[in-house]
Structure formats: C-alpha cells, structure tokens
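All protein chains but one are shown at their positions in the complex.
Note that the chains are named A and B in the order they appear, and that numbering of residues resets to 1 at the start of each chain.
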Amino acid sequence: MVVSGCNSARAAEDPAAAGDIPFDHTIHAGELGMECLACHTFADKATVAGIPSASKCMGCHRFAATDKAPIKKLAALVEQGKAPTWRKDYALADHVYFSHRMHVRTGLACQTCHGPVETMKQVQRVSSLEMGWCLECHKQRQVSVDCLVCHK
Amino acid sequence: MKDTNAATAIQRDIAGTLGKPGGLWYLLFLTCLGMIAYGGYWWSKMLTEGFGHTGLMHPGMWGMMISSFVFWVGIAHSGTLISAILFLFRAKFRTAVYRSAEAMTVFAVLTAGLFPIIHLGRAWLGFWLFPYPNQRELWVNFRSPLVWDVFAISTYLTVSALFLYTGLVPDIAAIRDTLKGWKKKVYALLALGWRGTDSEWRRYVRGYLFFAALATPLVISVHSVVSWDFAMSITPGWHSTIFAPYFVAGAILSGVAMVITILVPLRKAYKLHSYVTGRHFDMLSRLLILTSLIVTYSYGVEFFMAAYGTNTVERDLFIFRATGDYKFHFWLMVFCNCVAPQLCFLKRVRENIAVLFVISLFVNVGMFLERFNIVATSLSHSHDPFAWGNYWPAQAEIALYIGSFGWFGMWFLLFLKVLPSVSLSEMKEQAAEEAHEAQGEIAHAA
Partner (left out) sequence: MDASGIGRRKFIGSAIVAGAAAPVAGCAEKAVKRIIPYVVPPEDVVPGEARFYRTVCRACPAGCGLSVRTREGRAVKVEGNPDHPVNRGAVCARGQGAIFDLYDVERLREPRAARGRASAEKLSWEAAERALVEGLKKALEGGKKVAIASRPEPGSLGSLFRSWLTALGQDASQLATLDPLADPWSTPALAAAFGAPDAPAYQLGAAKMILSVGADFLDGWGSPVEMPHGFSEMRQRTRAEDGRFVYLGPRLSATASAADQWLAPAPGSELDVVLCLARAALAAGPKAELAPAAADGLRSALEPYTAESVERRSGISAGEIQKLAESFLGASPSLCLGPGPAVATRNGVALATAVHLLNYLSGNVGQTVLFHEREAAPAAWTLEELARAVEAGEVGALIVHHADLLGMGPLAARLRAAWAKVPFVAAFANRLDETARAADLVLADHHFLEAWGDLPVRPGVLGLQQPAMVPLHPTRPAADVLLAAARKLEKGAGLPEGDFASFIRGKATPSELEKGGRFSAEPLRTVALPERVQEALAAKPTPTPDGGMLSLVLFPTLRYQLGPGGANALLEEIPDPVSTICWSGWVELHPETAEQLSLATGDRATVKWEGGTIELPAWVYPGVRRGMAALPAGIVAGLPAAGTLVQLAKAGPGKQLARTEGSPRQLDRMLAREVPTVRSEVPKPHVPKRSMYPEHAHKRRWAMAVDLDRCTGCSACMAACYVENNTPVVGPTDVAHGREMSWIRMDRFIDGPDERPRLSFLPVMCQQCCNAPCEGVCPVYVTYHHHEGLNAQIYNRCVGTRYCENNCPYHARRFNWWNYPHPEPSHLALNPDVTVRERGITEKCSFCIQRIRSAEEHAKLEGRPVRDGEVVPACAQTCPTQAIVFGDIRDGASGVAKVAADPRAYRMMEQLNAEPGVYYLARVRPEDKA
C-alpha cells in the first residue's frame, strides 16, 4: 500500500520481539569474521538479500554452542519444522523498487547502507531510508535519479 | 461646526454597529456555524473514506468544488475593484461601500482558498503544492496552472489582507478611543499606536495608494490565472484564449452582485441609509450592466468561434451546452447573467432597491451556473464519445458549497461586530470636504 506517512527512523512497537532469537552479529560477523554473503546469500543475486534459512543456521549450530539458550531455542523450533522469524529493520515502502543485486554488483560494501553490522549486538537501522538519502548517494556516484528506476 | 457634527454622527452611527450583537446576529451566526458543520461533516467523510462520496466520475473529474472555487475568487475580485481601482479613479461614490467590499474580498479569498485543498484526493499532502526545500529534492511543476493558482491566491490573500488592514488602522484607532479595559488594549495593539498626526496621515495615504496600485493588477492577474486552469488544457470549451478577460469580467459581475446582495440587508439592519445612498446603488447597477454586457459578448464569441472554426469537437460541445443534458442550467445562466442585469437600464429599476436586490441574487445564481456550465459540460462531452458521461453533484459537494457560505458568513459576521463596516475616516473626510465645499459656495454666494 502506498501509505502517506512519516519516514520515522524510530522502529515501531513490535509485539513479536519478545519471542525472537537474539542473534548477535558481533559473534558471527565480528569475532568469527563471517562474510555477509555467507548467510545473506542472495544479496548479489536477487532483488532481495534474504535472511538465512533455519537449516543454514543449523549447519553450524548442530554442533556449535549447543549449550547456549538461544541455540536451544533455535533447535527446538527446527525440530517442530518451523523457522525463527525476524524483525525487518530495513523495510522499504510498497511503492519503492529496490534491487539488492544492482547495488551490490557495483562493489558497494554492505556497511555503506547497513552500517557496521559486525559491531552491533542487535541490528539497528542506521540509515533513514528517506528518498533524499538515496538521492544523495545516487548523485554522488552519478547513477540515474530517474523516478521510474526506484518507483514501481 | 457642521463637519464636527457630521463626524460625530458618523462615529456614532457606524461605531454603533459594533458592540453587543443582537438576536438576529446570533441567529445568523449560529446558522453559519451549522452550515460549516454540515460541510465539515461531509469533508471529513471524504477525507477518511474517499472521494467516492462525491458525485465525481469519469469523465467529470472536476465539478462543483472547482466551480465553487472559481465562484468565490470571482466574488473576491469585485471587492478589490471597488476598493482599489475605484480609489485610483477617485470615484467618490466608492467611499461608503468600499470597506465592506474589501472585507468581502478577504473573506471570499479565504473561502476560495479552501477549495483547492478540499478537492485534493489526498488533501493531507496538500502542502506538496508549495515549493519548499525538501529532502526529496522535489520542486513543484511551475508549468502547471494549479501551481500558478497557489501563487496567485496566496499573493491575493496577502495583499488584500494587508490592504484591508492598512485602511483599517485609523478606524481601529477611532474605535480604540471609545473603549475601555481589555478591549481597549486589543484595539490599541491593532491600531499600532496611531495618533492621527499629519505625518502619520501622509504615510497612511501613501501606503494606501501603494496597496491600491498593487492590488489593482491583481484583479486582472489573479482571475486570469484561475481562468488558465481551464484555458491551458485541451478540453473543448476550455481551450480558448478569451478565458482571461471573460473570467475577469465575470468576476467583476459576480462580485458586484454579491456586494449588492450584502449591502442591501446590511444597510437595512444597521440603518445606514444616509451613508449608503441610492446613488451608490445606481453606480453599482451601472457596473452590473457593463460587466454583464462584457460577459454576454464573451458567450457570443465562444459560440461564434465554435461555429466558425473547423474544430468539430468544439462545435459539438457548444451544441451540447445549449441543447444537451445540461441545457436547463445553460439557459438559466443566460437569463441570469445576460438578461436580468439589462433591466438596470431602466431608471425605475436602478432606484428600486428591492428589485436590485433580486437581480443581484439572480446574478449570483447565474455566475455560479456559469462556472458549473464551463466545468461540467466540457468534461462530459469531450473528445472520445465512448467516454462521455454526465456529472451531477452529490450531497457532499452541495454540503461543501453550503458550508462555504457558512464559512464566509461567519467571518463576515465577526467582522461586522469587531471592525467598522463603513470606513469611518474616509466618510468623515468626505463629509468634511462636502461641508467645506458648501461653505465655500455660501461664501462665494455671499
């Protein structure tokens, strides 16, 4: 839906947050130095970057850190045939077309837009995602600012 | 001294209209509030649920709301004509009536300015029509007549308001001097410390002249810009170069009629018969004739061009206007705007205030019908016959129109109670001049 609305950077109340698994990027991307694309595999192949599937998590966590509470929670979910759900911080409006692969293939570092995720215990949205923010970068890099490039 | 007596009389009579409102005022005021509530209710439905509540449809995407907009802008112009243009021409008969006319202008523009917002499908984003720097780096489309409207209307409102206020300052001071307590403080603030010194009067006259000169071209330009909402499109019946003078003439016609409509009951209610005399109405009705003739000529030119030119779409539209589904509205409009005012050629009619009042009502109706005729018929009978369709207003639009009268009325009624509706200072000045002239004559005669 095209909603008229504020582009508030403040995340709205999220009723499901309580049951979320507290994924910590500082461990995975920070200490362990994992590549972003290792989990978010589609960032350079698709219009959406995607969140890793539960089976990808279990690939390691079948053996790693199995004593930790979050891992147990994850394992329990997968037992039931479910996947954990995640809060979408970088959600663009329905009227915006954003293609991850077209941005990633230009050599942009993920941190450019998402910030230093490897230092975030819990991911925060660091970019306003306002149109002006997109325009700034497009203008800097002399990429098209034609409306139809981004507006569906 | 005679002129002091005259001045006192003027002060007493006119300032006396301010103060505690009577039962009639309250009745009218409450009625206006009721009308506003009615219109407001329907607008809130449109805002929260959608424009489906209106009568708009394909192809009639503009209708009564735009007609109302143009109607109110037109009414506004006549006030400026009387107060500014006639000032520049030093027309003496303007003095008694120009204040109400100016006030009418400001309130009419305030009313007209509502409609471009009301008629927006997403009115809560209406501020996008104003050019302001924003993070999206988007400006408005300066080629669009609607943006010209934004500038024209806001300029007109600003200038008219300042013009009215400037002219009011001495009068506010005169009222201030008669009051006590908190009211005195309020008027004192508004009077800007006016003391009536020579230098202040000099500046006042220059300032007023400046505003009159500034407001005058606005009468032509603002309504021309509004007319270009239509003339800049390719819709048959709209795409015509005659629109600017046609609309300006129509604006004056509708404005003069509205002035008459307001003045007749006002004069009666406040017993201003010695100030607003038969001569004033005589002059106003001559203006009525003049502008009615110009408007009649414009209608004739439109039809002539449609018949004479090779554009069959245009020709078919004009035949539709006179003979199609809206023919009742068309012919009523012709009667009201072209025929009724011509009665003013008769001295008997010009001298009969009641008849003049009725004619002015006809013209008000006729001028509204003219805008409706232009908007609705052209859209309903455009290029592709398969897409033809007739627009008829729904309750929402009628409620909004009624509400606009309530809004206008509310402001005007408030004005009547707060500020003098006849110019104190100019009336006193005029009375003094006449007394001196009379003295001079006597002296000469003697």
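Please note the rule applied: a contact is a pair of C-beta atoms (placed from the backbone, for glycine too) under 8 Å apart; a residue touches a chain by one contact, two chains touch by 3 or more.
What you see is a predicted model, and the numbers here were worked out from it, not measured in a lab.
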TODO: May I ask which residue of B:217, B:300, B:389 or B:440 touches the chain that does not appear here?
DONE: B:389
Task: Touch with the omitted chain, as defined above, among A:54, A:75, A:120 or A:135 - done: A:54
TODO: Return the single residue from B:25, B:38 or B:51 that touches the missing chain.
DONE: B:51
TODO: Return the single residue from B:119, B:280 or B:371 that touches the missing chain.
DONE: B:119
TODO: List the residues of chain A that touch the chain left out of this view.
DONE: 1-6, 8, 11-16, 42, 45-48, 50-56, 78, 81-88, 91, 93-95, 97, 99, 101-102, 105, 146-149, 151-152
Open item on the list: Just checking the interface: what residues of chain B touch the absent partner chain?
Closed with: 49-52, 56-62, 119-126, 128-129, 138-141, 143-147, 150, 229, 232-235, 312-313, 316, 379, 382-389
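Everything below uses one rule, namely that only the chains that are shown with their structure count from here on.
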TODO: Could you tell me the distance, in whole angstrom, between the mean C-alpha positions of chain A and chain B?
DONE: 58
Task: chain A partner contacts - residues on chain B that touch it in the complex - done: 122, 124-125, 134-137
TODO: Spell out the part of chain A that touches chain B in their complex, as residue ranges.
DONE: 4, 130-133, 135
